[in-house]
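Let me begin by presenting the structure, written as structure tokens, before commenting on it.
Note that one protein chain of the assembly has been removed; the remaining protein chains are unaltered in position.
Labels for the chains are A and B, by order of writing; each one numbers its residues from 1.
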Amino acid sequence: MSNRTTDDPVDLEELFDTDVDHEPTPRRVQLKRSFDLYVAAPARVAIHDWRALVGMLIVGAFLLVGTVGVWLVEQPISGDAPILVQPFQDLSYILGTDTLGRPIGAQLIHATPGMLKMIFAGAVVSIGLAALVGVLSGFMRGNIVDTVLMAVTDVIITIPGLPLVIVLIAIFQPESPYVVGVLLGLDNWPGLARTVRSQVLSIREDSYVEASQIMGLPTSTILRRDIIGQLMPYITVNSALASRRIIFESVGLYFLGILPFTSFNWGVLMNLAYQGGALTDPQLLHWLVFPMLTIILMAFGLVLLSQGMDSVFNVRLRARHATTTGDEATGEE
Amino acid sequence: MSTNYATKRVGQAVFTFFVTVSLSFFLYQAMPGGPVEALKNMILSQQSTSAGTVDLERINRLVNLYTNLEPDAPLYVQYFQYWASLLFEQDLGRSIYQNEDVTALIFQRVPWSMFISVYALVIGYAGSIFIGALMAFKEKSRFDSVSSVLMIVLNSIPYYIVGVVLILFVAIRWGWFPYGGRAASSLTPGFSPEYLWSIAYHAALPVFSMSILGLGGALTMRGNSVRVLGEDYLRVAELRGLRSSRIATQYVGRNAILPMYTQFMIGIAGVLSSSVIVEQIFSYPGVGLLLYQAIQVRDYPLLMGGLIIFTTVTIVGILVADLTYGFIDPRISAGGDDA
Partner (left out) sequence: MSGDARRSVGAAPDAADAPNDRRDTVFEVRGLDVAFEMSRGRSRVVRDADIDIYREETLGIVGESGSGKSMLASSLLNAVVEPGVTTGDVTYYPPDGGDPVSVLDLSESELNRFRWEEVAMVFQGAMSSFNPVTKVRTHFRETLQDHERNIPAGMDRARDLLESLYLDPDRVLDSYPHELSGGMKQRALIALSLILEPEVLVMDEPTAALDLLMQRSIVSLLRELQAEYDLTLVFITHDLPLLTKLADRITVMYAFNMIETGSTDEILYNASHPYTRALLAATPDLNVAVDEMHAIEGSKPDPVESIRGCSYHPRCPLADDDCRSEEPSMFTVESGHEVACYHYEQAAEAIPLRGDANSGRGGGTDE
């Protein structure tokens, strides 16, 4: 096993396939196995793909800033510092300050926790709904539950998300980042739900699921072991993409002033700079540019992560069909 | 078989429309204090003459005028009346702020939004199909890896930031393209070449920044092409000694682009959605900007109308795409008559 990791970074494979004993396994062994399957092996796999690695580093850095960073950097207050310090002039305000003398860097840092909460809530809602609806309707294929769920999914796919979200925001005026995240997540799940459903359908047709059914394994076991296992790739990849979308939309809505003004927010920063005339006044430009770069960096990390995970999981899928020759190109099997 | 498919799709479209309108009705009800309370203050602030006097009947009448809701009637009656005025009078209510019919206000703007959205989508997809196919054919080359990174970077930049950067450099610093408005105000509207040119000129930046949304498709196209290149039928086509031009178009091209058609359909909804943000940034007077202004003043009837119109346009777009999909992918209408 150990030497396989060098050329074939996917010994998850082994775990998937050797896991067909239906003797009850001790809890501890199961836990260890789950840990290997869902944590250790993907982590080991991920460091073989530079995109996943860089993506994780970036996202990890934001997590760190959002948790530890806010303790280290003082919350900026008006008049803290000289007004409109240009970036890279003063070490205490590397990114410069705004028209009220608040350091841009500190504002960006203190906006991060809110952003993370929003992303978390939105990703949980959209991925959770997608997985629930997709798995349920995939399993109930053809009966009324499936029909209803898919009809609902089709309707929501069609309704343009942003206008709906805007109406909801106009009515409810959400302040809490969690609520904003949930609202933004609401229109984000149908596409993934369809993907999940078709995955469930194709997995169901896979012979080994059929075999497990014939072996008399309860549906719940099949669901847990085969379906969830195979859906993990989609869920991981799409969580990252959903997060990116929530950042884009929320920052956009804060930028335009559609979401209610909050104290520290990347979009609000952009809004203030934009309204202040940052486009025409070069003295203000850094006020607009650094929030934009922050958003792009975060999105870049998330996209890299999703791409990296995608290719990592794809390697695994291909490995499933690889042969003893160790090269899928040989076309044997 | 084929008609069955069409019926199903049309039924789905009608159902979606029904859900959207019902949704807007219930959103009115969900407003804090219900529609009456929520609108009362707003209406009062607009009606300078009746300031101070709280005449419930008058307020109710106004609420009815603006929202097509009859506040006194039971909920189901309100619901039917809401539908009736929508279906029989094409009445979506009245804008509180501009005091004009919502339908009229929106329909003046719809063509402009459609214009930039559709062009953005088409340009974005055409670009991504081209780049993606090229990347797949040169898989693992330097071009492929450089483009992949470039696409990831492009995917990480929100379209409105692209818009802001374009305005900053292309419009303000370099002055290559105008921004704000849909045509030069000095020209008289009409089918004169100058006017049409001016329209295209003004639409260029919004279209470009929105087309970034479609460019994400390049990686999908690349993935699809790589997958098709590994398909058995491609190998057999090569073994059959077919011309490479035929293999590139009929085999790889068709099979790789097909799955993107669905994406394209859903893309209509996404691009229309984004017009709210893009039109505001470029001060482009389409439906998006109208809705943006409606949000600023909490003009609920206009907002609801905008939601319904946006959804309807999307429903029709997707329906058309759905019905034509059967022509290009035989697998979709399982009957197999290719009429």
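We take it that a residue touches a chain if its C-beta (ideal position, glycine included) is under 8 Å from a C-beta of that chain, and two chains touch if they have at least 3 such contacts.
Please read these numbers as outputs of a predicted model, since none were measured by experiment.
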Residue of B:6, B:184 or B:258 touching the missing chain in the full complex: B:258
Subunit B residues touching the omitted chain (full complex): 231-233, 235-243, 246, 250-251, 254-255, 258, 328-331, 336, 338
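The criterion applied here is as follows: only the chains that are shown with their structure count from here on.
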Separation of subunit A from subunit B, taking each centre as the mean of its C-alpha atoms, in whole Å: 25
List of subunit A residues in touch with subunit B within their complex: 51, 151, 154-155, 157-164, 166-168, 170-171, 191, 244, 247-248, 251-253, 255-258, 270, 274, 279-280, 288, 292, 295-297, 299-300, 302-304, 307
Complex contacts: residues of subunit B adjacent to subunit A: 12-13, 15-16, 19-20, 23-24, 27, 30-32, 152-153, 155-158, 160-161, 164-165, 167-168, 172, 219, 266, 269-270, 272-274, 276-277, 280-281, 291-292, 295-296, 298, 300, 303-304, 306-307, 310-311, 314-315, 318
